[in-house]
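Quick one: this structure, given as structure tokens, is what I'll be asking you about.
Heads up, one of the protein chains got dropped from this complex, but the rest are sitting where they should.
In order of appearance the chains are A and B, and numbering begins at 1 in each one.
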Amino acid sequence: MRKLIAALCTSAALLAGAPASANIPAADFTLASLKDGNLKLSEQRGEVIMLNFWASWCGPCREEMPLLNDLHARYEPVGFQVWGVNVDAKREDAQAMLNRIPVEFPVLFDSQSDVSKLFGVEAMPSSVFIDRDGNVRYVHKGYRSGDEAEYKKIIKELIRE
Amino acid sequence: MAVTDMKRLLGLLTMSLFAVNVVGAVLPEERADTMYHAYSGGGVTIDGPSVLVRKNIGNSVSLSANYYVDMISGASIDVQATASPYSEQRDEFSLGADYLVDKTTMSLSYTNSSENDYQAETVGFGISQDFFGDLSTLSMRVSLGSDDVMRNGDENFLEQAEHRRYSLGWSQILTTKLIAELSVETVADEGFLNNPYRSVRYLDPSSGSGFSYQAELYPTTRNSDAVALRAKYMLPYRAAIKSEYRRYADSWGINSDNLELRYTHPLEAENLILEGKLRFYKQKGADFYSDLFPYVDATNFRARDKELSDFTSTAIGIGASYQLPERWALFNRRNTVNLYWDYVLFDYDNFHDVRVHQNSSDYLPGEEPAYHFNAHVVRLFWSMWF
Partner (left out) sequence: MSKRALLLLPVMLLLGGCETLMPEPWVKPYERHYLADPIMSFERDPVAAGYMNHVYEAREAARGAEGGSGGGCGCN
């Protein structure tokens, strides 16, 4: 009996934590951005997109921003973009934070949380990695310092395709 | 944290069967607080510093240290009535460590408090778990304390007291603007629980004033239970109200209720956060409490400590927290300067003011006016986040 329970729990845990390489097409959306007008996800085919859901009130998000800026600058020439999806209800809150931590990558405003719901965001921050064919390949929940190494690994894998 | 299979996203609203939420809470903020605290009322002034520093190591560990001093001056009504000496300074330091893994935080703490006639050491262990999409937090805490009680002027006096506290808390986010928390705590004390200087009085016709004093005597155990419910709500404009109710009862026959309401109002343009509070406390005293016993050794246990009597206290408080502008910010961090003032009115039902006998002999023992006094409590502190 105990062995059975143990086996079921282990398989559940494995399935949850396993970084399997499955492909699911990313849901399409269009959002207004800070400097680049309206941006539509499906028009980015051919580019690797990292959707980063963030909010002005989220501490780890603030920590992560400069690192995402570096990743965007470094890998943009080879077809990679970070898209910051801001979930603040009020744009002024996001703007205030961007004034303190300016970034070069496109910042989109999801103030109605439609896109957050679409992607089933379960943690703040969340990063969704979409490959050149528009398929969601990895989801990273939360941010702890040192996670940028993992981001780099995923980006390198996806840009080589 | 864990890189998960995007299958669980699906781009649809259905939840995958094995959706395991592996993200967790965050460590407390790193900060340093330097506070001057002062209590003044009933003839007594107790003030001093309190300094707290909290620093994180990596992503998982948070360490904290606190140094606190109480400097006591003046004479409370007990001292004025019976002229027994009280200690003058209490030093306390605490160390704490929190360890965060996924959604669980484990904490350890150690506190040492010392006065020239009282030494106390406490260790605590706590564990807290976030679950249900981080909407609920369950926390448990155990603390064990051990005290050495001494008496000034009596080299041979040394007694022990032990304390055990167990608490359980459940905090629940109810809506995007409302959070509530239920906590229960049991305290078990054992040993020498009274004050070696304090006395009770009894009717004594042979004495000039009509009464005499003898040492107080408490039971050697005390078990108490407290349950509290608190809630915090964000108003339609940016301001918050907090309400808190606690019910307390113990094996000495004491029970009490207290209710607190607090209103927090930020003034963003001025970088200020204002706060106002109201607190009501009502207590029914210990079974063995009496302001005046009928004769010496009248009961097995006897107390005349006003803290164990029937009384009510009402507190009003206001506070302001000012965030320093960037150009004054020390080390380029967020700095605040804070001032809180509380005014507390204590009203005793069955503790009488025996000082009236010093100037007149109009009062019969037991018929002196009931005692009451007001106290000011000030907290002035500077906080820095780093």
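Criterion: contacts are C-beta pairs under 8 Å (C-beta built on N, C-alpha and C of every residue); 3 or more make two chains touch, one makes a residue touch a chain.
As the structure is a prediction and not an experimental result, all values here were calculated from the model.
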Can you tell me which of B:134, B:204, B:287 or B:349 touches the chain that was removed from the display? B:134
Chain not shown: contacting residue from B:234, B:329 or B:370: B:234
Touch list for subunit B against the chain that is not drawn: 1, 15, 17-21, 23-26, 33, 35, 37, 39, 50, 52, 66, 68, 128, 130, 132-137, 139, 165, 167, 169, 171-173, 175-177, 179, 181, 183-187, 224-228, 230, 232, 234, 238-240, 242, 246, 248, 250, 252, 254, 256, 258, 264, 266, 273, 281, 283, 285-286, 307-308, 313, 321, 338, 340, 342, 344, 346, 375, 377, 379, 381, 383
Using the touch rule from the top, list residues of subunit A that touch the missing partner. 1, 4-5, 8-9, 12-13, 16, 53, 55, 57-61, 87-89, 93, 113, 116-117, 121-126, 142-144
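Just so it is clear, only the chains that are shown with their structure count from here on.
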In whole angstrom, how far does the Cα centroid of subunit A sit from the Cα centroid of subunit B? 44
In their shared complex, at which residues does subunit A touch subunit B? 12-13, 15-20, 22, 24-27, 59-60, 117-120, 122-123, 128, 136-142, 144-147, 150, 154
Residues of subunit B touching subunit A in their complex? 1-13, 15, 18-24, 26, 58-59, 133
